[in-house]
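Now for subunit A:
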Amino acid sequence: MSLLELKNIETYYGKIQALKNISLTVNRGEIVTLIGSNGAGKSTTLKSVSGQVKLGAGSILFNGKDITKLPAHDTTLLGIAHVPEGRRIFPRMTVKENLMVGAFGVKNKKQVQEQLERVFSYFPKLKERLDQKGGTMSGGEQQMLAIGRALMMKPDLLMLDEPSMGLAPIIVEQIFEIIKELNNEGMTILLVEQNAYQALQIAHRGYVIQTGEIILQGPGEELLHNNQIREAYLA
Partner candidate 1 sequence: MSTLQVKNLTKTFGGLTANSDITMDVAPNSITAVIGPNGAGKTTFFNMITGVYQPTSGDIILNDKSIARLKPHEVSKRGIARTFQNIRLFGDVTVLENVMVGMHNHLKVGLVGTLLGLPNVRRQEKEAKKEAYRLLEYVGLEAFYNELASNLSYGAQRRLEIARALATKPSLLLLDEPAAGMNPRETRELTALINRIRHELDVTIVLIEHDMKLVMEISDHIVVLDHGEKIAEGKADDIRNHPKVIEAYLGKGAATL
Partner candidate 2 sequence: GCSGAKDSSGGESNGKVIKIATQSPLSGGSATLGDAIKLGAQLALEEEKSAFDKLGYKLQLAPYDDQGDSKKGVANAQLIGSDKSIYGVVGHLNSGVTIPSSETYEKYNIPMISPASTATDVTDRKLKSVNRIVARDDFQGPAGAKYAVEELKAKNIFIVQDKTAYGQGLADAFKGAAEELGAKIQGYEGITVGEKDFNGVLNQISAAKPDLVYFGGLYAEGGLLIKQARDKGIKAKFMGGDGLDSSTLVDIAGEAVKDTYLTSVAGDASSTKFAKDYKAKFNKNVESYSIYGYDSMKVMLQGIKNAIEDNNGKLPDRAKVRDAVRAITDYKGELTQVGFDDKGDNKFAKIFIYKFDEAKYPAKQEGEITQ
């Protein structure tokens, strides 16, 4: 069954149309990746799902429920976590506080503690820096924190917007490992990446988006070997 379904959505920034008739589905337990060049509309797609931007047309179903009109703070409560582009950690809060903010919607204290331990097991560095202000951390550290923060709400669907951006290769590797691991543990993942090569390698399925439209879709493996894609995004 599909966990997330976008039906013909269109999104505008003022008069500029950023998304044109986008339809895509993410099935429970899948890793789906969305690739495309700068300004294609990848981030906008994620923002439309999480409710950060309003839709011009179309509808979005999550878990069978219509979430088209829900604002961001409500979609997250339903189990959608969105790790935004550019990390966006809270600069004047400590690492610990950043993580706790991630658990804002979680009522169960024990669950929070459990998640915290899990986050530390993925990112031990965060545990070392619990009291450092988020804003003074290096780029990579911030990215880990951003993912960790999203995991705090123990989401059903984790949407990651360019998680590998600005990270050391070894960390990128780790992050992709972690994504796989999270997926193996049952989490559904929608991954936006510029790093198409690695993204397609771990994805079950992928969509290619160009100037606001989906131009290609298929299993990850297949896209990886698609000539058109190799030409545009992988070479």
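Criterion applied: all candidates are chains of the complex that A comes from, given by their letters.
In this section, a contact is a pair of C-beta atoms (placed from the backbone, for glycine too) under 8 Å apart; a residue touches a chain by one contact, two chains touch by 3 or more; residues count from 1.
Computed from a predicted model, the values in this text were never measured in an experiment.
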Checklist outcome for this item: For subunit A, the touching partner in this complex, picked from 1 or 2, is candidate 1
Item to check | candidate 1-touching residues of subunit A, taken from the complex the two chains share | outcome: 35, 37-39, 86, 125, 136-141, 143, 162, 165-174, 194-197, 232-235
